[in-house]
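Apart from one protein chain that is not included, each protein chain of the complex appears where it belongs.
For clarity, chains are labelled A and B in written order, and residue numbers in each chain start from 1.
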Amino acid sequence: MTDHDATTLHILNKHPDHTRFRACLDAMAPGDALLLIENAVLALADVAIPLPEVTYALQADCEARGLSAHRPREVEQLDYIGMTHLTDRFPRLISW
Amino acid sequence: MSFPERNNEGFLEDAWQWDESVAADIAAESGISLNQDHWEIIHLLRDFYKQHEMSPPSNRLFVKAVKEILGEDKGNSIYLMQLFPGTPAKTACRIAGLPRPTNCL
C-alpha cells in the first residue's frame, strides 16, 4: 500500500443501484481511495462499474456473498484489523 | 460438558451444540422416550438443517419435507403428531436442536 497523505478514504456500504453509490463515485478526487463494505462489495461483480484505481473491500462481506473465492475483478480484500489500519492512514474519511 | 444454552421456549441457541444425549434430555421433558422412529425424523431434520440452514418454517412444510424424503407413510400429520405431540414441527425441532420454526404459533 502506498502513502495516502492528504487524500480521502471513502467508505461505501450502499448496494450498486442505490443513488448514494453513484454519488460517492462522483465525489472522488484523484488519489482518493475507496473501501467497499456490506452490499457495496457487489460492485466487484459488475465490471461495468468504474471503480477507482485504489479500491479495497472488506473480506467478510465478500465471503458472505460468494465474492471471495471467484471474483470477477481483483481488489485487495481486508479483514477487520486491516480495515482499522487502513482508516488510520488517511487524514480524512467519508462514510457514504 | 454443561447443557447447551437454550431460549425461553427450550430451543437450543446454537444448533451445533446438539448431540444425541441432549436430544434425549429435551425429549424427556415432554415425556417422550426416543425410539427408532423418532431418531429417523430427528436425523432427517438435522440433515435438512445442514443443507438449508433453516428449520422447516411451519408444520405443513415439516410434513411436506418428511413426505418428500420418506414418502406418504411417514410424511403425514397423524404419524408425526403421534411421535411428536403438540405442534409436531416445534416439538421435533426442539428435540433435534434446531431453531424454532418461524411460522408456528
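Please note the rule applied: a residue touches a chain if its C-beta (ideal position, glycine included) is under 8 Å from a C-beta of that chain, and two chains touch if they have at least 3 such contacts.
The rule is short, and it goes like this: contacts and distances are computed from a predicted model.
Chemist: For the chain that is missing from this picture, which UniProt protein name fits: "Spore germination protein", "Curved DNA-binding protein", "tRNA 2-thiouridine synthesizing protein C" or "ABC transporter permease subunit"?
Modeler: "tRNA 2-thiouridine synthesizing protein C"
Chemist: For the full complex, can you list every visible chain touched by the one that's not shown?
Modeler: Every shown chain touched by the left-out chain: A, B.
Chemist: In the complete assembly, which of B:45, B:65 or B:80 touches the absent chain?
Modeler: Going through B:45, B:65 or B:80 one by one, B:65 is the residue touching the chain not shown.
Chemist: Please identify, in ascending order, the residues of chain B that touch the omitted chain?
Modeler: On the chain B side, contact with the omitted chain comes from 48, 51-54, 56-58, 60-61, 64-65, 68, 102-103.
Chemist: Which positions on chain A touch the chain that was left off?
Modeler: 15-17, 38-39, 42, 45-48, 59-61, 63-70, 72
The definition used in the following text is that only the chains that are shown with their structure count from here on.
Chemist: Please work out the Cα centroid separation of chain A and chain B, and write it as a whole number of Å.
Modeler: Using C-alpha averages as centres, the distance is 43 Å.
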